[in-house]
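Yeah, one chain of the complex is gone here, protein chain that is, but the others are all in their spots.
Chain lettering (A, B and C) follows the sequence in which the chains are written, and residue indices restart at 1 in each chain.
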Amino acid sequence: MTEKISVYSRDKMDLMQRLKRIEGQVRGLQRMIGEDVYCVDILVQVAAVRAALTKVGLNLLESHTRGCVARAVKEDRGDEAIDEVMEVIMKFIK
Amino acid sequence: MTEKISVYSRDKMDLMQRLKRIEGQVRGLQRMIGEDVYCVDILVQVAAVRAALTKVGLNLLESHTRGCVARAVKEDRGDEAIDEVMEVIMKFIK
Amino acid sequence: MTEKISVYSRDKMDLMQRLKRIEGQVRGLQRMIGEDVYCVDILVQVAAVRAALTKVGLNLLESHTRGCVARAVKEDRGDEAIDEVMEVIMKFIK
Partner (left out) sequence: MTEKISVYSRDKMDLMQRLKRIEGQVRGLQRMIGEDVYCVDILVQVAAVRAALTKVGLNLLESHTRGCVARAVKEDRGDEAIDEVMEVIMKFIK
């Protein structure tokens, strides 16, 4: 149990750090627009921030699957949990 | 058990039908190229076939999660099954 | 002019070959489903076919931009051509 909690806290800290960095990158994008940086350079940076956000989504998805979904499956409530996770995956894959 | 098998067969038949249709669409794309159809119309059709293929991927992913992953979780081999499924999800989300 | 046509024919032949290969891969997927291959292996292959189709889309998009869009821009009909191409790009990026 203790180990589980600490794993979860580590995941949380990692997510927080990633989101802090993404917040800084989004501010950086505003600065680039303000300073009339060449649009292609801004676009490359938008793609990088988007990729960083996708990584956050994948990490959250993984810890959700390992935690809540696995628990639901063990407690025979797996079907709804899987419906729910499939729906959220569809928001990322199109 | 019987019900599970029949659900699985139904899924298989549905996937087969979707793939048959996609095969026809891919042949249709070759015809469009051969007949010099306007590129934007071909592109719209490529996007449609790609979406159909994505749907096949999502359906397979769902039945894999409901079947193999859920079974692995119940038999306490969930971790590897989830690693594997996350890796394949990453091939679709980028 | 002659050179332009030959470049276009080369693009067409390349697209045709790619689509032929994709058609074969889609048939391969049907075979995999029929033979009850492990779902994750099928999913990996679905992702590969999807990536191949995306490449076809990108190649078509590039030759459309270099050909039709560039010509439209030179003839001062660029705005509609760009509207149209942006709309089709949105079908691929979501």
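Operating definition for what follows: contacts are C-beta pairs under 8 Å (C-beta built on N, C-alpha and C of every residue); 3 or more make two chains touch, one makes a residue touch a chain.
In this text, all values refer to a predicted model and were calculated from it rather than measured experimentally.
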{"item": "Touch partners, limited to displayed chains, of the chain removed from view", "value": "A, C"}
{"item": "Missing-chain contacts mapped onto subunit C", "value": "51, 54, 57-58, 61-62, 65-66, 69-70, 73-74, 78-79, 82, 85-86, 89-90, 92-94"}
{"item": "Touch list for subunit A against the chain that is not drawn", "value": "12, 15-16, 19-20, 22-23, 26-27, 29-30, 33-34, 39-40, 42-44, 46-47, 49-50, 53-54, 56-57, 60-61, 63-64, 67-68, 84-85, 88, 91-92"}
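By definition in this document, only the chains that are shown with their structure count from here on.
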{"item": "Topology of the chain contact graph, where touching chains are joined (line, ring, star, complete, other)", "value": "line"}
{"item": "Cα superposition of subunit A on its sequence copy subunit C - rotation in ° rounded to nearest 5", "value": "180"}
{"item": "Centroid spacing, where centroids are CA-atom means, of subunit B and subunit C in whole angstrom", "value": "19"}
{"item": "Between subunit B and subunit A, distance of the C-alpha-averaged centres to the nearest whole Å", "value": "24"}
{"item": "Two or more partner chains touched - positions in subunit C", "value": "none"}
